[in-house]
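Here the complex is missing one protein chain, while the rest keep their positions.
Per-chain numbering from 1; labels A, B and C assigned in written order.
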Amino acid sequence: MNFIFAILAGLTVGAAFAAMTLRNLVHCALCLTVSLIGLALLYLQLGAEFAGFVQVLVYVGAVAILILFAVLLTRGGEAPVGRITNSLGAGLLVAAAVFGVLAWAIIGSSALKALPKETPQPALLVKAVGDKLMGEFVLPLQGIALLLTAALLGAVVIAMREKSSPAGVAVDSRSATRNP
Amino acid sequence: MASLDQIFVTLKEQLVQLFPAVLQPYVGVLLSIVAIMAVFPGIFALTTVVERKLLARFQNRPGPNRVGIPLTKIRLAGFGQFAADGIKSLTKEDIIPRNADRKVHFIAPFVLVVPAFLALSVLPIGRNMTALDFPETGLLFFFAIGAATELSVFMAGWSSRNKYSLLGAMRGIAQMLSYEIPLILSSLTVVMMVGSLSLVTIVERQTSVQWGFFHSWHVFTPWGFAGFLLFLTAACAEANRTPFDLPEAESELVAGYFTEYSGFKFALFFLGEYLGMFAISGVAISLFLGGWSAPFTFLDWVPSWLWFFGKLFAFILFFIWLRGTLPRLRVDQLMNLAWKFMLPMCLLNLLVVGVWHFTAEWNELLRWSLATVLLAGPYWLFSRSFEARFKPRTYRYAADSPAAPVVAPVAPQVPI
Amino acid sequence: MKGIINSLWLIPALPLLAAGIIALMKRPQRKPAAALAIGSMALAFLVSCVAFVATLQPEAGKGAVQLTHNFAWFDLGGSALRLGWLLDPLTAGMLVMVTFVGSLIFIFSVGYMDHDENLTRFFGFLALFAAAMLGLLIANNLLFLFMCWELVGVASYLLIGFWFHKPSAAAAAKKAFITTRIGDLGFFLGIVWLYHETGTLLFYDNGAGCLEQGALTKLVTQTTVGGMAVSTAISLLLFCGAVGKSGQLPLHVWLPDAMEGPTPVSALIHAATMVAAGVFLVARVFPLMGAATADLGLEGHSPHTTALTVVTWVGACTAVFAALIAVAQNDIKRILAFSTVSQLGYMMLGLGVGGPAVGMFHLLTHAFFKALLFLGAGSVIHGSHHEQDIRRMGGLRKLMPITFAAYAVGMMALAGFPLVFSGFWSKDEVLHAAMIWSPSKLPFLLGLFGAVLTAFYMTRQMWFVFFAPRAESASSPGRAAHSASHHEPQGASSSPHESPRVMTLPLVILAVATVLLSLFATPVWPWFHAYLGGQLDHLQVGWSADSAAGLTMLLSVLAVALGVSASWRLYSRGKAGTDAVERLFPRLFRALQGRLYVDEFYAATVFRLNAAVAVLSDWADRFVWSSVVELAAWLAKGLAWLSRTLDESGINSGFDAGCVETRGAGGFASRLQNGQTQRYLRILGAGVVVLVVAIVWMGNN
Partner (left out) sequence: MTPLAAYLLVSALLFAIGFAGALTRRNSILVLVGVELMLNAANLNFLAFWRYGPNPEALTGVMFVLFAIAVAAAEAAVGLALIIAIYRHYCSSNVEDVATMKG
């Protein structure tokens, strides 16, 4: 067991745990960022330099900032008072069951044991990634481009401020549904 | 001359030889990092004084000229000022607002400074002189690390619990996010042409000799020139330099996101900002201005690192000059420029690079004129449509807004 | 040079493109719109010149140049609908004339419509109009010609009704459109019949076209009702269209009303495009009209078929009829409008008695001098602040010298002053052909009388507009109201002034062209005949006409002299403000001023008949057809009642039972959907656990 791996795994899992348990949303988001950086370092450890840096660029540079903005836009900057969880026991039980089953499957798997213990570091050339993207994976690439455009437009449209205040309508519709 | 060129490399090798073989790689990295952490803060110190003096001259006043070597009469034309400033900020009381989020408030300056040093360490500052060489992904590493700046700005602005700080942080993040896109797109042109993300490779590609006497820097091509200008503009914005210094506009927001910082942490922010500026200048130099290579072949005898630092100083002076000359943009102008002018131009430049790549067999003159026309025509069109946006704006409430029209009560129409 | 046929489509396409682009422009983009329209016309003129040059070199022994370019438009079952372009001297001459005159009118419009806020729209319509006309000219297919023909009609509707806020203009536009439609009905029937008989609508198709020998022989030999040859019947139907479009006698009523449009439009309609279309159509299908059966093979200048005889008589009557009315009109443009009707009659007369060369030459010369006259009238109207009544003008000779000079040239050409004016030569040819026409001498006499009248009314108009002592504008109530509505101060600015150069320049060019055209068809050098007939290489300079030509010339000169002198004497001695003819023959004058009550006649007959038929149909609709419909409705209602009863009592109860069960099931399922996302997610997680366990178990076993 590698020492560096242990540190990185601990950092990642610990930060993720903090992100899911802290009270203040901004702290959660910052911990998520730390966890994602830890993941990127794990990618580097695995030899996927390109994927690691892309991870940092996209998650830290964009997604984390986006989440922080969303927190501020939904007035989440202050630590909430009162209950922050919802049906804690059942949720934890299910999550623990999922983890238990997964860990059981991983440890008990015979297929994993059949794989070689140590493999040489695969040489990952960025050029090869580029060639693949432009060759074999060009169709998914186009699809991703389309998806990103659609997501951009969709996000803008959804988040655009509506002209009239729909709050009254919302209350109406909610009260209306109460009636059987 | 080659020995002078490689003097630091050989020095490092010999120093490393003194250690046992197991430790050698770690010592090598450590030495490089120490060198980086010594040299660039030194340049920072020098820059602060130079900037103050130059700005003073621009404004027709003398600037700092008193502080020299203490207890002597030597004044060094005021170049001892940085030491005085440094001592002052180290000894000042560190004030933290009572409501502030102390942990985040404490971490923020480090989140700014550490990535700045990391970004500096991938720059090829001379032949065979790169502290952290990522042979595959140097440029990507640089941009990935740059993302930390935004995080730091947010942390500083949010944790201070100060309206000005938060507004400055929001402005800063919006600006950096917006200008990161043209920044990356304009540097992608170089990546496309060279076919590598490694800054070392990119610089080496520019050392080839063209027409017998000068090196083929990328800035000497139509796309390179356009890309360089776009990169420079975006770099100004990324580094929060005038005319894009809205996040810390002192006349509007006191000092932006680091309003609530003082003492050493303020100095760290200051340092981080300048290091970021050096780093982005260094990338501009590596991408477009041939990195450490001399402009002309007959100047090759000058050591490569001297060229790099000379260009870096030219950039610093250029930024100071801009700060002394240009007024600040408005927020809407800033965003318009990024999304409606720079982004289309960057995309167009990518297209032109493609054209340039596929017309390699053509007559040079034809190729040049095609690329130039492709760039200059849309530039003319875009900039024409932009002139209107920079005109003075009438504000909604400043314009005549009479009181709400009095609605005369309408008598009910009774059918007779 | 012959390759021009493949790009002949450019000529209509250019103005059409311009019209399309202008249609997309905004209202303030006046200058680009005008420049685009004029530029496209000028380009079309250049291409037309190339086409014209291409027709100047006939191959020896083959007659006139005739280039065609046919292609399949779309397949219709087994056969393909084929369209094509045709370039022969007829087309080429018309193309050059239309594009040249059209360009000048476009340029003139820039000045004339300067104050109109809808200039952009105006130029769009003008370009569309020109495009339609040019398409009509190059068509080698009767259907394509018909489409362009209708487009011309639409464009004329738009242009005549350009100032649609004036009720009279809107009415005039409708009138023009509907009246020509009546003719077009005959035209379309003719087309359908022709297609039925020959199976093609191409004019020339290497021997298979409908105007070529094979088809003509077939058409001539077949007879239809009353022993009439099919060719004659089709020709007459096609002529109906020409009558409508060219304002011949029964259907001429729309043309004077079309003066409600802006003056450049009038110039365009009357000179270059719309009315010329009818004459052009007759000239185009002349082989069909002139196709003679064996028993009609009389000796003469042209085959005297029934169709051509009808054309001749219609033309002659129109010529005199319209000239008579023109004598008593007071509106400057209306006089010119009736003059146009009259001259169109001459063209038809020329076509009927002398063939295409005679009629077409008069069409060409008329196009130039009538454009000149209309533009001159436009200049006068523009200069005297939109005053159109000639009695309120006068003395403009001094105030508008350039307009006066150009107008005088046009007037003399129209009246047929001898020797240097093209109108003289072309009219003389028509008269000459009529004189030697064997069936009857009456058309000739009618033509001669028309010539006297033409000279008379033109002189009258000239005198009133340019020579008469200037009427005091302030004393005229209409004038005063007009000025008041324009908020113009009375005095210096309201006096007439010369028009800007952009308007006078086209006038001068047209005047010069009017004079120069006279060189091309004198009996000494009958170039135009030779050109149309494809005998340019046999052309010789010298007196080639027979003795009748001399006599005709003499008579026509006399007629002109009589008309001019009579008119001048009557009017120059008359009192200002009154009309000399009115004093002499008040009743006749009033009848003429009322346009011989043709409109009223139509109102009394056609309209009443129409209204009666409408009442009849209304009655039938209300009592006959509606009762049938109601019966059907009752039946349907009864059926519906029956099925409803069955439905409600029988089928529904079964469904109801099913629905209750389904609803119960839905109610149960809906309780699971409590809207709590995390609950769904928990169930999902539990499902994943079960799934993984199941997969691992199966994998192990």
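Note that in this section a residue touches a chain if its C-beta (ideal position, glycine included) is under 8 Å from a C-beta of that chain, and two chains touch if they have at least 3 such contacts.
Since this is a predicted model, take the numbers as computed values, not measurements.
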item: Displayed chains contacted by the hidden chain, counting the whole assembly; value: A, C
item: Residue numbers in subunit A that touch the chain omitted from display; value: 1-2, 5, 9, 12-13, 16-17, 19-21, 25, 28-29, 32, 35-36, 39, 42-43, 46-48, 50-51, 54-55, 58-59, 62-63, 66-67, 69-71, 73-74, 76, 80, 83-88, 90-92, 94-96, 98-99, 102-103, 106-107, 112-113, 115-119, 122, 124, 128-129, 132-133, 137, 140, 144, 147-148, 150-152, 154-156, 158-159, 161-162, 166-167, 170, 173-174, 177
item: Interface with the undisplayed chain - residues on subunit C; value: 669-678, 681-682, 685
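Keep in mind that, in the parts below, only the chains that are shown with their structure count from here on.
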item: Chains most often in contact, by C-beta pairs; value: A-B
item: Identity of the most central chain, Cα criterion; value: C
item: Subunit A-subunit B separation of Cα centroids, rounded to whole Å; value: 30
item: Centre-of-Cα separation between subunit C and subunit B, whole angstrom; value: 71
item: Of all residues in subunit A, the ones touching two or more other chains; value: none
item: Touching residues (chain side subunit A, partner subunit B) in the complex; value: 24, 26-27, 30, 33, 49-50, 53-54, 56-57, 60-62, 64-65, 68-69, 72, 77, 124-127
item: For the subunit C and subunit A complex, residues of the former touching the latter; value: 676, 678-679, 682, 685-686, 688-689, 692-693, 696
item: Complex contacts: residues of subunit A adjacent to subunit C; value: 86-87, 90-91, 94-95, 97-98, 101-102, 104-105, 108
